[in-house]
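Please see the structure below; I have some questions.
Removed from the display is one protein chain of the complex; every other protein chain stays in position.
By written order: A and B. Residues from 1 in each chain.
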Amino acid sequence: MVKKHSDIAFSEAPVRVSEWRRFRRVFFERRLVTFGLVVLVLMLIAAIFAPLLAPYDPYELGPGERLLQPSSKHLLGTDLLGRDTLSRLIYGARTALMVGFISVFISGIIGIPLGVIAGYFGGITNMVIMRAMDALMCFPMLLLALVLAAVLREYAISGIWVVIIALSVAVIPGYARVTHGVTLSIKENDYILAQRAMGSSNMRVMFRHILPNAFPPLIVLMTMQLGALILAEAGLSFLGIGIDPPGAAWGAMVFDGYKYLASNPVLWLAPGIAIALVVFAFNTVGDGLRDALDPRLRGLL
Amino acid sequence: MSPRQDENILDVRGLKMYFPVTRGLLQRKVADVKAVDGVTFTIRRGETLGLVGESGCGKTTVGRCVLRLYQPTAGQILFEGEDISSLPESKIRHIRNNIALIFQDPYSSLDPRQSAGSIVGEPLKIHHQWVGSRSEYNNRVEQLFRLVGLDPSMADRYPHEFSGGQRQRIGVARALACEPSLIVCDEPISALDVSIQAQIINLLEKLQAGIKGLTYLFIAHDLSVVKHISDRVAVMYLGRIVEITKSKTLYENPLHPYTKALLSAVPIADPFVEEKRERIILKGEVPTPLNPPPGCSFHPRCFMAKPECSQAVPPLHDVGGGHEVACFRV
Partner (left out) sequence: MPSTPGSEAYSSDEEKSMAELLKVENLKTQFHTESGVVKAVDGVSYYIDEQEIIGLVGESGCGKSVSQLSVMQLISTPGKIVGGEVIFEGQDLLKYKTHGPKMRSIRGAKIAMIFQEPMTSLNPVLTINQQLTEMLELHLKMSKKAARERAIELLGMVGIPSAHNRIDDYPHQFSGGMRQRVMIAMALSCNPRIVIADEPTTALDVTTQAQLLELMKDMVERFKASLVIVTHNLGVVARYAQRIYIMYAGRIVEAGTTKDIFGKPRHPYTIGLLKCIPRLDEEEDRKLVPIKGLPPNLINMPPTCAFLPRCSYKIKKCSQKPWPPLTRLHGQHYVGCYVNTEEMRNEPAAR
């Protein structure tokens, strides 16, 4: 038998471990996480297929049908202007998700690279960037949003974009900080040193090697941020900034409905429960993701 | 690239690497960690020089300086005749495909998010004069896999799917990608099981036999392994070389008292030999490079020390046949 020099390595390939199987197992371990995922999927379906699912046009006024209680014709009743609450709820999902995803995207695109650059270069770069982030974090989110909203109105930007920009700016430091911390620990690994020894450019190291390894905590952060952002959007709409009427937004619906606290409780209960449920869902799914990706992050995120 | 006609591929002269210790808000320098404190040696093309010593001796730092991962505080590093010790980073890049590094820890030296094939081929992508087309690249990666004894069909797998020994092979393949003339091996086998260590040692030896002009700087603390694989060995203590000689001579005729103690401390897997060995047990512990003793850094623990040993630093002098020792008593 001719013995090839590589005989040794050929026979000893370890069994291909299924990362997916392990991930799925840990993720679905808790019923709560599965429940959260179901809620999110439902919300996604509602948002995407809103025109098909909503029984009525959410903007259609029904002067003769104001403030009706839930009935077979209007499952959740109607509001002050005669609009069907259920339809507005479904379209509200669209608004909420849009705000959530776009804000997360924008703040991520800005905050994550800032964090990587600060963590990688250290020194003055790090100081400048992180202190800027600290400064931004000093402002309470809602206050910042109010100020930005006022400023943006000067430039005739209003409505949903005010909310999105305000929220994005407020959340950028969160991404920068987490990324910065993760970058610091990834930087210590030998494979980063190997890159330098090979002659990799800084860009290559940061974006081809550090960033991909920083994803697990970032994905968890993003998921949890989505919940927080939707809540914030609701808060802003409630305060009157943000989605202008007649836009359907859950926060605005609660604002409208709380005047009818006792008489038409569905008006504020429906959107309120929707908000609570969705935020809860995002949080539990975020937890599940964190545990499945890296349980060592418990306590950190 | 035609190989230069010089005999020495690497010529290190008076290398010093001090790391400042700073205090306070303004980061004032209060002291220096003298990791490397005046190191001089040469490596001939095609040979293996072993660099051995205990923790704090500076051997890893020497390796990193040679790779210009640090900028030396003082001294010269001549690689292929060119002094790289004070070149700016932009100029260093072009030699980085000619000196490679193999790491100790097979678990943290590979990016867990990169496939094995991508890891091995990355140097080719960075120094893109090496391959032209996609198929050339794939061929080269495949060739590298075979060279180190790995199945090329595993190129799309991720590091965690390989064993420690296999990951080390991936590291070796990566180091070989751009056909370097010098490879710095920084403790390449100490994290592996004993039975796997031999596989990697043999692989390194086989590669050197097969690739003309491939030179190794082999850094390790395991004296038996270093002696086995090296042509010459340099023993370091607290940032300085105390003895350099051929491996055989190191064991048969060690001159420096630290070398003698080090050799005596390494147990040999043979009770019949062990029975007859002389044991030199040193007193005290290895001092930190933050505050080295004056004069010869070994004198406080030396069983041959005399008063003059604390007065001045003994230089490395040749005692014949390329055997160099830094000791006043020899």
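Following the convention adopted for this analysis, a residue touches a chain if its C-beta (ideal position, glycine included) is under 8 Å from a C-beta of that chain, and two chains touch if they have at least 3 such contacts.
On a predicted model such as this, the values are computed, not experimentally measured, just so you know.
Participant: Who touches the missing chain here, B:Arg68, B:His127, B:Arg174 or B:Lys227?
Facilitator: Within the whole complex, the residue contacting the unshown chain is B:Lys227.
Participant: Of B:Val21, B:Ile268 or B:Ala312, which one is in contact with the hidden chain?
Facilitator: Of these options, the touching residue for the absent chain is B:Ile268.
Participant: Looking at B:Gly165, B:Pro180 or B:Gly239, which residue reaches the missing chain?
Facilitator: Only one listed residue reaches the unshown chain, and that is B:Gly165.
Participant: Which chain B residues would touch the chain omitted from the figure, given the whole complex?
Facilitator: Contacting residues on chain B, toward the hidden partner: 54-55, 163, 165, 193-199, 201-202, 221, 223-225, 227-229, 247-248, 251, 261-274, 279, 281-282, 285-286.
Convention: only the chains that are shown with their structure count from here on.
Participant: Based only on mean CA positions, could you tell me how far chain A sits from chain B in angstrom?
Facilitator: Centre-to-centre distance between chain A and chain B: 48 Å.
Participant: Would you mind writing out the residues of chain B in touch with chain A in their complex?
Facilitator: Answer in residue numbers: 67, 69, 92-93, 96-97, 99-101, 103-105, 108-114, 122-123, 126-127, 146, 149-151, 154, 157, 160-163, 166, 169, 171, 174, 199, 206.
Participant: Along chain A, where are the residues that touch chain B in the complex?
Facilitator: Spelled out, the residues of chain A in touch with chain B are 5-6, 8-10, 12-14, 16-17, 189-191, 193-194, 196-201, 204, 209, 212-213.
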